[in-house]
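Excluded from the complex is one protein chain; the other protein chains are retained at their positions.
Chain lettering (A and B) follows the sequence in which the chains are written, and residue indices restart at 1 in each chain.
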Amino acid sequence: MNVKTIIAALLAALPLAVPAWAEETQSISDADLALYREGINPAEVLRNTGGELFNKKMGPENLSCADCHEGQKPKAKALTGAAAAYPKHNKNADRVMSLQLQINNCVEKGIKAEPYKLNSAEITALTLYVKGLSNGMKVNVATNGPAQPWYEVGKQVYEQRRGQRNLSCKTCHDELAGHTLRMQKLASIGAGASHWPAYRMVNGDTFLIEQRFKQCMSNARMAPLKEGSDPMVALELYVTSLANGAAIETPGFVR
Amino acid sequence: MAETGKALIKLPAGYKKGDVIQAQTICIHPQDTGYGKDKEGKPIPAFHVTSVEVWYGEKKISDMEVHGAISKDPYISFKVRASHSAPLKVVWKDTKGNVFEQSAEIKV
Partner (left out) sequence: MNRREVLIAAAALGAVAAAPGLLSFAHAAEPDKVAEAIAAVTGGKTAQQGRVTLTAPAIAENGAVVPVSVEVASPMTEGDYVKSITILADKNPQPRVISVNLTPDNGAAYLSVRMRLGETSPVRAYAVMSDGSVYAAEKSVKVTIGGCG
């Protein structure tokens, strides 16, 4: 018996609704998947909103992101290509920051306004916009130097079995990769990080990669980590490093 | 955030006068069918796009009757013959009487 048949047999025995399982071992074909990707990705509309936010004057000094990062005499460097290196170690904060944390850092210290919630549409919109400025460029996150301990922690979080079902990210994404469960192709994450933030058809909404991690965690019955928490950022660094060298293509359009 | 009614029109690059081109449109909208229920089991009232008009310059070239079975954030694509330079305007109307508009320039 190969693993696939074992899975099928075991699933059939589970007290779950498994209608016509035998028929469903077939995942969606590549041709069908291509049909889904034709047309406009709704996340592009959110990215446009991010562009508007980038230019919106806010806070006590009536400053926009663009005031510092663009224009004749920018106070900080242009952000073209910047996102490719994120998550990245920040010297002043003495920690690795996701792009979301870095943007919020600028909201707080640059604009002097309230930082956005890390699961808000605003931070997703801004992240999409800033990441879009690196589209076509290659993911290039550092895993050495001051980032190294974060990378190690991220790898550990990825491999550690947790929760009611004693699963790790690695169980599904590496050990079981290649198998199809209930229309779900279990796949290695590979360079997947290069297309996040992404629009998920299943939810009809756009998510940051840390939100995708959380969805996997709750599906696998692991206690979800908080967006922006140290282990979460470490995990984002690890998973993004797997995409090093791959071209950034955002927003993604995934199932 | 991505507010209801925010819309986008995409036209291909590099067409010339007389070419038939594909226009792609999307309008952010919940598209509640009226058949769904919320977390407490209460029915969610219908709230969806009911019609779409396509104007090419001063001329209405298409109109559509849209039902709740069009997915959330309606994506609709159609073709148009790029016969002259004029804005391609798309107008969405919904069950609450909202009207949303977006235009893209056809240049030949």
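Methods note: contacts are C-beta pairs under 8 Å (C-beta built on N, C-alpha and C of every residue); 3 or more make two chains touch, one makes a residue touch a chain.
As the structure is a computational prediction, the values presented were derived from the model and not from experiment.
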{"item": "Listed residues A:Ser120, A:Asn135, A:Thr171 or A:Asn244, member touching the removed chain", "value": "A:Thr171"}
{"item": "Sole residue of B:Glu3, B:Asp63 or B:Glu105 that reaches the chain not shown, by the stated touch rule", "value": "B:Asp63"}
{"item": "Residues of chain B in contact with the chain not shown", "value": "20-22, 33, 35-37, 56, 59, 61-72, 74-81, 83"}
{"item": "Chain A, residues in touch with the chain not shown (by the definition above)", "value": "3, 6-7, 10-11, 14, 16-19, 24, 26, 28-29, 32-33, 35-36, 38-39, 165-167, 171-172, 175-176, 181-184, 201-202, 204, 215-216, 219-221, 255"}
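The criterion applied here is as follows: only the chains that are shown with their structure count from here on.
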{"item": "Averaged-CA centre spacing for the pair chain B and chain A, given as whole angstrom", "value": "29"}
{"item": "Chain B residues within the chain A interface of the complex", "value": "1-3, 6-8, 10, 24-26, 28, 71-73, 75, 77"}
{"item": "Chain B-touching residues of chain A, taken from the complex the two chains share", "value": "39-40, 42, 44-46, 48-49, 120-122, 124-125, 204, 206"}
